[in-house]
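Missing here: one protein chain of the complex. Every other protein chain is in place.
Let's look at chain A:
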């Protein structure tokens, strides 16, 4: 019933508007079309000016009401984010000047040069000086923006420092999983066909590779150390996802079959951010930024940035997936743990040779899986 009412009102509004519009056409014919045209011309010219003024006020008002709901420029929680914020600031200033300048001219001229019987138009087909001016000036301004942009871009995407902590991030419908290399600092190899969510192998780690034995697996939550560079090695199991880190001002796609990397240094702990934002529930969120299916909206991860001591404490409490898998397999009958028993014999032999190869997990894993074919 309510829907019907709304619909009826809409139709009614429609008919009334239309009748007025039609009537105005008849009136204009009676009063003389030329006269009416001139009058509407004046009204529209005035409205353009009003639109400019109201619009400019609207820009101010939008900023007034929404300005404190956005990420503050310069409040980035990562070192690279500071560069992004700075670039953003330069760009807002530059484009803001152009925006106000051109919009004001456009609407002001529209109003000022509205049709008038007294005016003769100025025949002005071209002027080389002017055209040169507004080719060269934007070119210079853009060169500056490009210059800053590229310098910052290289700093952000350049090689990670030697001491960077490594974390492997894996996206899949619709969750985030993380792997730490453990004490040896080396990720064990993995192969996607080994993925077995039932038997404690969500990432497809190859248990024959002893470097895997101390790798720590966590789901949903990633721990980082404040002030310590971190290099994320990003992948995906099924479709393309994207590691979106709004507070760190960074983002990198997770592509199945093609590992990507991203590094930065977190500079504020979660506790710092709780204090800064005044929001006791604050937590760094990892948002999937690439449309990945029906559950895309809920593909959320959390990031805890903490001090080295807190991190060490947390890490010590984590049990490597290999150990979990062993424990789960042990009470079962030998037949049930076929993979595990096969693995335990093969592991010692493989250990040394494997460790030597896995310097860079990302490429090594890739090579390995290619070699397996």
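Criterion: a contact is a pair of C-beta atoms (placed from the backbone, for glycine too) under 8 Å apart; a residue touches a chain by one contact, two chains touch by 3 or more; residues count from 1.
To be clear about the criterion, contacts and distances are computed from a predicted model.
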Chain left out of the displayed complex - its UniProt protein name, from "ATP-binding protein", "Cbb3-type cytochrome c oxidase subunit I", "Branched-chain amino acid ABC transporter permease" or "Succinate dehydrogenase/fumarate reductase, flavoprotein subunit": "Cbb3-type cytochrome c oxidase subunit I"
Option from A:22, A:275 or A:319 whose C-beta touches the chain left out: A:22
Per the touch definition above, residue among A:165, A:186, A:211 or A:288 touching the missing chain: A:288
Touch residues of chain A, complete complex, unshown partner: 3, 10, 14, 17-18, 20-22, 24-25, 37, 40-41, 44-45, 47-48, 51, 55, 58-59, 62, 66-67, 69-71, 81, 83-84, 87-88, 91, 94-95, 98-99, 102-103, 105-107, 109-110, 113-116, 119-127, 130-131, 134-135, 138-139, 142, 145-146, 148-150, 152-154, 156-158, 172-173, 192-193, 195, 197, 204, 234, 237-240, 242, 244, 246-247, 249-253, 255-261, 279, 281-283, 285, 287-298, 300, 369-370, 373
